[in-house]
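== chain A ==
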Amino acid sequence: MNKLTYFPGCSAHGTSEEFDHTLKLVMKTLDVQMEEIPDWNCCGATSAHVMTENLALALPMRNLVLAEKLENKTMGIACASCYSRMKGTKKHLDENPEQAKRINSTVIDEGEYQGTVEIKSMLQYCFEEIGLETIKSKVTKSLSGLKVACYYGCLLTRPKDVTQFDSPEYPMSMDLLMEALGAKAMEFDFKTECCGASFSISNTEVVESLTGKILEVAKESGAHLIVVACPLCQSNLDMRQPDIEKHSGKKLDIPVMYFTQLMALAFGYPEKELRLPKHIVPVEAALKHIGDPVPEPEKVKKTKKAVEAESEVE
Partner candidate 1 sequence: MARVGVFVCYCGANIADFIDVPAVVEEAKKIKEVKISVLYKYMCSDPGQGMIRDAIVQNRLTSVVVAACSPRMHEKTFRKALSDAGMNPYMLEVANIREHSSWVHQKDKKAATEKANDLIRMAIAKSIANEQLHEISVPVTKRALVIGGGIAGIQAALDIADARIPVTLVEKSPSIGGRMAQLDETFPTLDCSQCILTPKMVDVASHPYIELIPYSEVIELDGYVGNYKAKIKKKASYVDFSSCTGCGACTQKCPVKVPNEFNMNIDKRKAIYTPFPQAVPNKPVIDATHCTMLLKGKCGICAKVCEKGSINFKMVDEVIEREVGAVVIATGYDLWDPKPYEEYGVGRYKDIITSLEFERMVSASGPTNGVPIRPSDGKVPKNVVFIKCIGSRDEAKGIEYCSKICCMYTAKHAILLHHKVHDSHAYIFYMDIRAAGKGYEEFVKRAQVETAATYLRGRVSKIYKKGDKLMVRGEDAQIGQVVEVEADLVVLATAVIAPKDNPSLARLLGVSYDKYGYMSEAHPKLRPVETAKAGIFLAGCTQAPKDIPDTVAQASACAAKVCGLFAGDTLKKDPMVSTINNEFCSGCQNCVKVCPYQAIVTEEIPLGHGSKELRTVAKINEGVCQGCGSCVAICRSMAINLAGFTDPQIINEIVAI
Partner candidate 2 sequence: METEVKEAQGKIISAENPDIVAPADWQPVIMGILCNWCSYAGSDLTGTSRIQYPPNIRIIRVPCSSRVDPWFIIKSLQTTADGVLISGCHPGDCHYISGNYFARRRFLVTKKLLNFVGYHENRVQFSWVSAAEGPKFAKVVAKVTEDIKKLGPLHRYKKENF
């Protein structure tokens, strides 16, 4: 049994409860024991670092100090924003030991910061630590027939220096994970476009236009639903759809699910465990596509022929 230090972030206990719940189910199946950091605090999210640098560093630092006390040294983070803050902070602290010491001694009473914890997003953890082969082996109900568009958002793979995971512009890890579950990941150009989350409250017009574009392109890609790995992405893409439809007059109606929900489904958990009623855009219709006949992959055949033609005798 693998152990994993778990930082859920505030969303997981609220708006993205379905993410948290299905993540735990999935990890159970994958034989990973999750240990939530006791007495964890807010990572500072989008607010702290616009106020003061020291506060923005101190909040995640406390969590890191707490995590270091646990036996396991790998930390999994559910929320992409928390992940970005936490990993960015660690990088900054490791590069500026003087400042780290100063913050440590002034505001953090829980212990001394060592910098020994490795931080991964849950997607990264599934992809790098567990591996696609293991995940594939746990699939009891293939998702074949389901077409998905994987949306990574801006923070999961960026900035590259901080995340050190996948391509910052066109990542493929979630796509490959979905294919391992049997679903078809569609070519989706807007997988890392900004959804405008920071303007969620202050300037919804911007959010609507940005999110609207993402949804439109996802819809055009032929996907039945969008898969995400971030609570903020999910709420923005899901919640805004009625407004966007009202303003643009275009029908979108594309559900947005967490990758863990689809994993749980593929691992054989019943639909009711997915907490589908929490979604604003109904999911059920999209999930009916599971089991749709999949057309023979013509493209593959063609390219194979092309490959042969390239080096073989006519």
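Criterion: a contact is a pair of C-beta atoms (placed from the backbone, for glycine too) under 8 Å apart; a residue touches a chain by one contact, two chains touch by 3 or more; residues count from 1.
Selection criteria: all candidates are chains of the complex that A comes from, given by their letters.
What you see is a predicted model; the values in this text were computed from it and never measured.
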item	value
Candidate number, among 1 or 2, whose chain touches chain A in this complex	1
Contact set on chain A toward candidate 1 in their complex	167-170, 187, 189-190, 192-193, 217, 220, 309-314
